[in-house]
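What you see is the complex with one protein chain gone and the rest in place.
Letters A, B and C name the chains as they come in the text, with residue numbers starting at 1 for each one.
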Amino acid sequence: MFDYHALLPEFILGATLLVVLGVDLLVAPRRRWLAGAAGIVGLLAAGVPLLTLAGVGGTREMFAGSYVVDDFALVVKGLFLVAGAIVLLASMSYLRGDRYYEGEYYFLILASIAGAVVMASARDLITMFIGLELVSAPAFLLAGWRKGDLRSNEASLKFFLIGVLSSAVLLFGMSLVYGTTGESTFTRIAGATAAVSGESAFVLGVLFTLVGFGFKIAAVPFHFWAPDTYQGAPLPVAAYLSVGSKGAGVVGLLTICYSAFAGARDVWGPALWVLAALTMTVGNLTALRQSNVVRLLGYSSVAHAGFILVPFAMAAAFEGPALEEAFFGSLTYLLVYAFMNLGAFAAVIAIAERTGSREIDDWAGLARYSPTLATLLGVFFFSLAGIPPLAGWFAKFVMFKAVLGDPGNAWGVSLAVIAAVNAVIALFFYARVLKAAFMDPAPESLPEGAPLSRPLAAALVITLAVTLAAGFYPQLLAFFGEAARGLALP
Amino acid sequence: MTGMLSFAALSTAEGGHAAAAADPSGFLGLLAQGAWLIPVVPLLAVGLIVLFGKRLPFKGWELAEGALAFVALYSIALLIGNWVEPMAFERHVEIARVGLLPGGGSLVLEWGWVVDGLSIMMYFVVGVVGFFVFTYSKGYMKGDVRFTWFFAAFSIFAGGMLVLVSSPNTIQLIVGWELVGLASYLLIGHWWEDHANNAAATKAFIVNKVADLGLFLGVIIAALAVGSFRFTDLLDAVEAGDSALADVGVWVGLALFIGAMGKSAQWPFHVWLPDAMAGPTPVSSLMHAATMVTAGVYLLGRMFPFYQAEGFGAGLKPLILVIGALTLFLGGLVALVQDDIKKVLAYSTVSQLGYMTAAMGAGAYTAGLFHLFTHAFFKGLLFLAAGSVIHAVHSNNMSDMGGLRRFMPKTFWTFVIGSLALAGIVPLSGFWSKDEILASLYYDSQHGGGGLATFVLVLAVAGAFVTAFYMARAVNLTFFGKYQGAGHPHESPRVMTYPLIGLAALAAVGGLVNIPGAFPAFTDWLAARVHLPGDHHAAALNLGLAAIGTLAALAGIAIGTAIFGRQRATQRERDRFRIPLLYPLLEHKYYMDDLYDYALVRPIRGPLARATNWSNNVILDGVVNACGAAARRLSALVYGGLDQRGIDLGINAAAAAAGEAGGALRRVQTGKVQQYAAALFLGAVLLVVGFLIFG
Amino acid sequence: MTVNQFLILGALLFSLGVYGVLVRRNAVAVLLSIELMLAAVNINLVAFGSLLGDTLHTGHIFALFVITVAAAEVGIGLAIVILIFRNRSSANVDELDLMKW
Partner (left out) sequence: MGWFENGWGLSLIVFLPLVGAAVVLAVPRARETAIKAIALGFAAASFVVSVIATVAFDFGSAGYQFGADTSWIPAIDSRFHIGVDGISLPLVVLSTFITLLCVIYSWNHWPEPHNPKAFLVLMLVLATGMAGTFVALDLVLFFIFFELVLLPMYFMIGIWGDRNPMRLPGFKRPVETRLYAAIKFFLFTLFGSAFMLLGFLALYFRSGNGGLPRTFDIEALSARGAEGQLFTGTFAFWVFFALFLGFAVKVPMWPLHTWLPDAHTAAPTVGSVLLAAILLKLGSYGFIRIALPILPEEAKAWAPVIAILAVIAIIYGSLACLAQTDMKRLIAFSSVGHMGFVMLGISTLTEVGINAAIVGMVAHGIITGLLFFLAGSIQHRYHTREMARLGGNQKILPRLGGILGFAAMASLGLPGLAGFWGEFMALLASYNPFAGANLALFRSAMVIGAIGTVLTAGYLLWMLQRVNLGEIPEEWREKSFRDADGYELGAWVPLVLATLAVGVYPAIVFGTTNDSVQRLVARAFGG
């Protein structure tokens, strides 16, 4: 029943949570960063069993198939662990910058990551729901971490209300799915769909489930909370939300769509076609008007959610390999996106500390007085824009490749064209920030900000390395995408 | 292996033509082998002058002079050789090869050189006249701002001209053709501080460029019809009656003739030549009288068998004839009213080129080229003499001259010899060539030319009268009567007078090399070529015509002297003969310059160009900007605070639309959580409804 | 006594909750409306569970999980509401509009 090897990562994470709390209690306030360090160590430790599991290989099912550790799960867990570690690195200096509760902060982040890790293996409605809540609940609190700041409170409450609301919708959908199919384990649901695929209750259930996840990944029109929350929340939290919780949402969507609803592709395929188109377009267009970098990144992450959804859109038409291709497209996009977006946020954090502002105008002439940061910003932003030779191009590429896969049809092509146009639009606002940083004159009195802290520098170096390496040698990330693509074959 | 130098022996030479000429052997063979030096040496001189000219004792003149001396001697040697043993020699150097579809053949680009009667004659003219002119220039250009550069450019011309006449294929012809055009541009605009000269230079270049379109297209069409750029292959095809070429024969002929019209200043392309007088006089002498402008006639000569062949170019002979006749007559008339002595000579040149072209049109190969030959001497001479006068008087206007024969006797006598030769007085060179042309026209009128040829013959005789008339006018106004100018004119230095004398000698006796019946040496020289020209030339002197021509000339001289011989107060009075319509027409050169200016140049440079630019900056860019308007408007850093109110030209609309879109989105994003929730449900409901309807 | 009545009841409750979320101004009230929706979900689950009579009782277990999680979330929600109430002595959600453009 229990496969301790398979569950080791989760156990280690649990232990880490306790350790972090303990450290927080024991060490003196100015040494609290040790809690963060412990957290990072824990995350990396949790990564070790992943490697061993990968080495052993094979798929391990537990609890009657409701908890599965397969290659997909391993890859995604690895992603969440690394992303979590980077977020923690980025958080440390930020937390020192103001009076925050440190220990609890690390605790909540780790808890949320644990939730994501659980979701990666969840193959059952209940498990999935639990995992999802475990991801979200700590995030609600983290969003409001800047207690004194009204915006932060507001961000937190909005995030919370909409979040719970969407959970309710999701649950309602799940209940309908359960009711119509009589199953809660994905594989069995998939088996039962054939019989009920016509029933409107079932369809309703599928759609409500999509809505629930649509909120998590901030797909239009379920995205409104995202920019406000990003703007109000502490920057590292925003970074986490845009990668960790969004990633969890994507993972949930991938597993539930491709395994549980594999038989209902004609339902979610078209629906997600619409969502993808809407999300890309609205996200990019609105991002054009932003003057606040964080808010801009919020909308950019919305737009990227749209790009991630694009490969889903043609599922109804696809079979076998093409389906795998689509799955691979979304997953690989997520992998690339995670690193470059974390990098972008890390750079923004660093620059915000340097310039003391998050307004694009205040970043004018950054390249003059701090070329390194400006260059980093350029790398990550243009990577987000998908300009070769930065990793972003590969994400866009697999996305296009997936949606154009055959048997392609006019829908696929038109969505690809929409995506192409969006890719061009996106360049506008990324380039705008860099124009400020590189081409506009520096202010007479240069802001003297804090020097770059070591942990943040480490975060930047890691993300930069991945972004460049994956740009020139995309197989680096594509490898994991390929390893995990098997899930798309029921 | 492609791209490697490979010497291709002349294919058609041993093709067993009926040609009397053949590949020379022995010493002559060596001579012909080495003839590639003729164009190359002057071009080398150019490089050397540009690099080292300024450091040399004579500032680079010696290099140019040396090159020309070499060419002159070499050409004389070839001339004698050709006399001894008619030559028809070609060599080719492949410079590129381009696959040709269909058929998989290749189009070969080559350099090469020809040594046959025609080219040798041109070498001789360029070399000898050029030698004299270069010598003269040393004195004329003394102390000029760009003395060295002048000789560099002049050598570019010599080289280019020789490249042109030595060319065995049309590509190299084009290269030479444009090189002399370049030299002409550079030298007309030699004193480029004054924009008037630049305008003249540009005009010359552009007018020629327009005509060159003909040359380019003709060459292209012919080359693709035959599959080769070589003249020999082209003319082979003509002899073989090749149908592919015959199909496009008229177009090829017409196009090439248009090219020739440009270079040889045939009406209506002649307008550039008079303006070209803005250049230094030696330039006018060598390029715009003796050699360059005859390139067109040379081309007609080179292609002569083509224009003779029925079904190929023969159909164009009437056209050529008429163009030539028009040019010779109209050009001559304008010369009557010019005050600038160089302009008189320039229009005279136009007119004489008309004679040559008409001769070609009449199928008179020898006659036309013989006139080219003699004209080179006496017109070159006349220009140099005029230059010597200008040098002394510091003015081009004959109204500033008069009575100069006392001050500068050498110039006077040589000028007179030149004038008489031009007028065609026995036994000077002009007489023989002009008489030959008249005879050929007469012959043509008897054999198929019909009424047209007769009419042209009449015009030609009239032209002879006009020629004599304006030369008499020029001589009288310049050298007789009272000196009208300022200062004390004096004879030019020896370095300038000796060339005058040399050329005068040639102008005097040059005609004797081709006395029909008695001594037709020139005819035989020219006949030496691969493809027989198949022209007709007077077997014996046609005394009747000769008499008529001479009488016309004498009449012209007599009347001209009668009118302009006596002292007159003003130019107006001198030009007393006033014909209400004709005179203003002539004064304004038939308004052709104005026509071109107002009909073509101004519209293109003005409205058309501006409209294009406007369409680019406003319409095309407008569309582009409109597409990006939303983004532009939103990116505060580039267009910070740009107020888009009242923008027209479509941008406004698009921008506004984009703005509205953004605005709408903005209104949605109220920050009110409940509306977010509403949106969430709305989205869900829409999804469901949409699916239940379409699903 | 078919399952439909339960489903209709669930749907009604759910809609009621939705209505409440959309119109109530007080955050706490909104929170309660959401609880209504979750209750609807529970009814669905239990109804289905008994209808299907599956031996694993998945429906009931699911409902238990939902209840637990709902409790946790209410805890979080109240914490946030209190926080806001401290900072601006009001818990009206329609006043949360600092961040808009």
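Note that in this section contacts are C-beta pairs under 8 Å (C-beta built on N, C-alpha and C of every residue); 3 or more make two chains touch, one makes a residue touch a chain.
Since the model is a prediction, treat every value here as computed from it, not as a measurement.
Novice: For the chain that's been dropped from view, list the shown partners it touches.
Specialist: Over the full assembly, the chain not pictured touches A, B.
Novice: If the hidden chain were put back, which of A:Leu53, A:Ile387, A:Leu456 or A:Leu487 would touch it?
Specialist: Reading the full complex, the residue touching the unseen chain is A:Ile387.
Novice: Give the residue, chosen from B:Ile220, B:Ala314 or B:Val426, that touches the chain omitted from the document.
Specialist: Reading the full complex, the residue touching the unseen chain is B:Ile220.
Novice: If the missing chain were put back, which residues of chain A would it touch?
Specialist: Contact residues on chain A toward the absent chain are 328, 332, 368, 371, 382, 387-389, 393-394, 397-398, 400-401, 404-406, 408, 413, 416-417, 420-421, 423-424, 427-428, 431, 435, 438-439, 473-475, 478-479, 481-482.
Novice: If the hidden chain were put back, which residues of chain B would touch it?
Specialist: Within chain B, the residues touching the omitted chain are 1-4, 94-102, 104, 107, 109, 171, 174-175, 177-179, 182, 185, 189, 192-193, 195, 198-199, 201-202, 205-206, 209-210, 213, 216-217, 220-221, 223-224, 604-605, 608-610, 612-614, 616-618, 620-622, 624-625, 628, 635, 637-639, 641-644, 647-649, 651-652.
Basically, only the chains that are shown with their structure count from here on.
Novice: By CA centroids, point me to the most central chain in this structure.
Specialist: B
Novice: Just give me the whole-number Å value for how far the CA centre of chain A lies from that of chain C.
Specialist: The separation of the two C-alpha centroids amounts to 26 Å.
Novice: Taking the mean of the CA coordinates per chain, how far is chain B from chain C in Å?
Specialist: Chain B and chain C have C-alpha centres separated by 95 Å.
Novice: Mind pulling the chain A residues that touch 2 or more other chains?
Specialist: 157-158, 161, 165, 169, 227-228, 289
Novice: Taking each residue of chain B in turn, which ones touch at least two of the other chains?
Specialist: Expected reply: 666, 669, 671, 673, 677.
Novice: Going by the contact rule set out above, which residues of chain A touch chain C in the complex?
Specialist: It is residues 125-126, 129-130, 133, 137, 140-141, 144, 147-148, 150-151, 153-158, 160-161, 164-165, 167-169, 171-172, 174-176, 178-179, 182-184, 227-228, 231-232, 289-290, 295 of chain A that touch chain C.
Novice: Which of the residues in chain C come into contact with chain A in the complex?
Specialist: 7, 10, 14, 17, 21, 27, 30-31, 34, 37-38, 40-41, 44-45, 47-48, 51-52, 54, 58-59, 61-62, 65-66, 69, 72-73, 76-77, 79-81, 83-84, 87-88, 93, 96, 98-101
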